[in-house]
Every structure is written in structure tokens, then in C-alpha cells.
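The structure appears right after this line, and notes come after that.
Left out: one protein chain. Kept in place: all the others.
By written order: A and B. Residues from 1 in each chain.
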Amino acid sequence: MENILENCCRAADKVRERCPLVHCITNYVTVNDVANCILAVGASPIMADDIAEAADITSISKALVINMGTLNARTVESMIAAGKKANEIGVPVVFDPVGAGASSFRNETAKRILENVKIAILRGNLSEMSYLAGLEVSTKGVDTSEADEKNDPVSVAKKTAAKYGCVAAITGAVDTVTDGERVTRIYNGHPYLSKVTGTGCMTTGLVGSFAGSDIDMYTAATAGIACMGIAGEIAYEKCGHIGSGSFHIAVIDAVSSMNGKLFAEKARLEEK
Amino acid sequence: MENILENCCRAADKVRERCPLVHCITNYVTVNDVANCILAVGASPIMADDIAEAADITSISKALVINMGTLNARTVESMIAAGKKANEIGVPVVFDPVGAGASSFRNETAKRILENVKIAILRGNLSEMSYLAGLEVSTKGVDTSEADEKNDPVSVAKKTAAKYGCVAAITGAVDTVTDGERVTRIYNGHPYLSKVTGTGCMTTGLVGSFAGSDIDMYTAATAGIACMGIAGEIAYEKCGHIGSGSFHIAVIDAVSSMNGKLFAEKARLEEK
Partner (left out) sequence: MENILENCCRAADKVRERCPLVHCITNYVTVNDVANCILAVGASPIMADDIAEAADITSISKALVINMGTLNARTVESMIAAGKKANEIGVPVVFDPVGAGASSFRNETAKRILENVKIAILRGNLSEMSYLAGLEVSTKGVDTSEADEKNDPVSVAKKTAAKYGCVAAITGAVDTVTDGERVTRIYNGHPYLSKVTGTGCMTTGLVGSFAGSDIDMYTAATAGIACMGIAGEIAYEKCGHIGSGSFHIAVIDAVSSMNGKLFAEKARLEEK
């Protein structure tokens, strides 16, 4: 078993060498930031959500990111068609179940996606992942509810990974990534990241960029999440005192300077 | 009758204590900025526009913001369903009739919304509000037309407030807020705000954040609009000489530093 930190550092360089095309079916709130984060880390985004081309675009891509942030009946079908195509041709699928637990439409859609598409990496907050693990939740919109903070992220992540046969990642004050057996906890990040919309979606876009670069899924999830955490720390140091607009831009700046060397200096990972 | 300035200062602190969930059905042009403004002022945004969940999301929210910036047949139904649910459970509805007067589709949609949903706060520019007040207008797109500038905003706002039984707010060089009887004029703001798309939509998002914080609607409208005006002044002083991209970011920065103390220093309100 190799060291997760070394693997992540190599991954941070590899994504820039490979520049994988990452197909995203994502929400319209944060889509611009997701695309710019994918470019910033060294990959190439393509957003296409019509059923008439979703599977075709997946066919030319190296990873598929599905994000249900602003779900609608039209794009759900595209998510499933693209996901099935990805499974058929061996393209990894990263799924961000935004707001799972918050409405029955989201719950049913998450269920349909998970039943019809084999997910490689599932990334959500503790409320969303608790819901998908089958626990009782009290979701307040798209953020983790206080009530759900009683759940232990390591055990929820393990349960989710086992249930769906995937790498499960729970982001929060400390992030958790597991393939069901190995567990890494990531101590990078900054609370100010929650003052900018879409840092979760951007993280999922980064995870997709790593997943499309011929990197194992456990490393891809860890590297993508740590990358956003490191960017948040650098951005806060530089612009936290100015305000959330400048911090937002500084996050993208920091992602655009990410590489193996910076990763090695800044990452704080603990594998159990 | 309390002083409107004192009420607004208290409101600026209250929104950060309450952190209300604000459900927005808004346009895809400025949605990211709207979400980031809502976060910056201390509230929490959720964007959801599918008919399958619109009412459910309203049910867990403290305010509903409806903005018809990029109207389409699909989301009109969601706006009405969400609005009816909001009325049923006592969640205040803030309506931004973007481009009312500019196309018959927008005119009919505004009419349908106003007939089916009881609005708490209506915020628009002078062209849009003149149209809704029943005056003749000559709208040029989404900005106030020169021809409509002949109308007196105080009388248009009063007419609109009376017609729809709501707080009416007209933004412009000087902003006007009225509940039909009390009238506040807001002298904050900067013309450069019109060089960034969506400052009107962001203002409506701020108004929704205040409206969801257990604040009376007249204060909520005044506080939200003044907040954007103050942010525009601070941002222009800091970044106006650099360009409209930096100014845009500085507006969000300024909103993220808003509180009762800053409000008290900067607000220029006159109640008649």
C-alpha cells in the first residue's frame, strides 16, 4: 500500500499532463466556477445536458460529473443516459447528490441514479451522505443540518461505500474519504469556504478532473478534496480579511497554482 | 413609529443571527451573484425551480424570491406553485418583475403571478413598476427607458403598493420604498452599479434575506436596498478606477462586511 500523500502529489502533476476532458451535468448556479476550477487544476470541462447529446459527449470524455444542484425533469434523464454510457465504456462517474434528503424529488432522483448508474465516487456533506446511507436525517436545504452533525462521518462514509460499492467522500470541517477499507481524513480547509456558493460543486469538479487522469478513485477523491481545502487556506490567508468576493477569486487563483510540490507542502492527510 | 434607520441597523445584525434559508427561483444570468450576496449578508440561499420540488423547498424556507429575468414556460409554473405554498404557510414572497413591459410574455406572466400569489415586497425599476402600476411605458429591455423617467417614483410606488397591497420599492438614482403610507427615500448607491449585470437581482436577494429574518416588510425592503447602495459606494471608492470586473467583486466584499454598525455610518435614508 502506497502512501496516500505521495499518490496525491503525483496526481496533482498528472492531471496537468493528461488534461482530461471532464463532462459535467451540473447546476446553473455554480457551473461557471466548476468549469473554471476544472481548467485551473489542468483539466478541460465540457457542459452538455441535453438528452440528444449527453451520451455522445460522455463518449469523448475521460470522466463524468453528475451534480443534482438545480435538478429538473429534463436533465435527470440526461444524467442517467450519460451515466449508463459512462459505465458501458469504462468512464468513471462522480456523483454529487446536492440536497439529498431535502425534497422527495431529490430523494427519488438520487435513488434512480444510484440504481441505474454505477458510481465510482460519491461526494456529499454529512446530511446528504447520511441520507444515502439510509440514516434518518433532518436536512436544512443544501447545507449539513446541525442535527445531522451527531453522525460520525467515518462510519457514515464506510456505510455508504459498502452500500454502493464506491469510494465515498464526506466533506466538512474535517473531510473523510474511504473505499470501504482504507480511510483518509483531510485536515485542510477553512470555514470561510462555506461563505461562497458552490465550493462543494467545485470540489466535485476537481475530483472529476483527477478521476479522469488515470488515477485510482481513492486517490482521486482525496486529491480533489484536499486541493480545494488547500486552496481555501491559501485564499483565506490572502483575502479573507477583504471579503467573500475576493476570497472566491483567490480560491480559483490558488487552484490554478496547484501542483505536486505545493500539494506536498500544504496537504494534511491522515490515513487510518 | 420607530426610526427607519434604527430599524435597518438592527435588521443588518439580525439577518446574521437568524441565517434564514431563502428559496430563489431566479434567472440563470445572475444566479451565482444572487446566491453569493445572500451568503455575504448572512443568510443561506437555495435555488430550486422544478415543479416537482418548488413547493417542498419553499416549505423549509423563510422567504421566497421570484425573479423573472430569464423567464421560461417551465419555471413560471414553479414560481406560482412555490408562491401559493408560501402564502399558505406565511412565508413572505419578494417579487422582481424583471423586464415587465418589454414583451407580452413577461407582461402576462407578471399578471399571472400577481393574480395568483400574494406578494409581500415588489421591487423593480421605474419602467417595470410604472407598467405594473398600470401606466403607459416604453421599456427598452431590462433597464429603465428614458421616456419613463418622467414618471414620479414616489407616486408610482404608492400606486403599486395600493394596487397589490404590498410594500413597493423602486430602485434608481434615488430609491423609493413605501408600504402605501410611509415612504423612505434612499440616497445611497453609485451609477457604476449599472455597469455590472444583476445588481438589481442581487438587491432583491438581499431584500429576501431581510424579509426572511423576522423583520417587517417595510424595513426589510429598505434595508436590502440600502445595503446594496452602501456596498456600491464602498466598492466604487475601492475599485471604481480599476474597472467593472474588480468593482463587481468589491460589491460582494462590501456586502460580506455589512452589519448594523457599518449601516449606521453609511446609510442615507429620508423618511417622509
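Simple rule for what comes next: contacts are C-beta pairs under 8 Å (C-beta built on N, C-alpha and C of every residue); 3 or more make two chains touch, one makes a residue touch a chain.
Only a predicted model underlies this, so the values are computations on that prediction, with no experimental measurement involved.
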Absent-chain contact - pick from B:Leu71, B:Val94, B:Ile186 or B:Met258: B:Leu71
Residue in contact with the excluded chain [from B:Ala11, B:Ala86 or B:Ala102]: B:Ala102
Option from B:Val22, B:Ala223 or B:Ile249 whose C-beta touches the chain left out: B:Ile249
Chain not shown, touching residues in chain A: 21, 28, 31-32, 35-36, 39-40, 44-53, 56-57, 60-61, 74, 248-257
Residues of chain B (touch criterion as defined above) contacting the omitted chain: 27-30, 32-33, 69-74, 99, 102-106, 140-143, 195-198, 242-246, 248-249
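As a working rule, only the chains that are shown with their structure count from here on.
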Rotation angle (°) superposing Cα atoms of chain A on chain B, nearest 5: 120
Euclidean distance of C-alpha centroids - chain A vs chain B, Å: 33
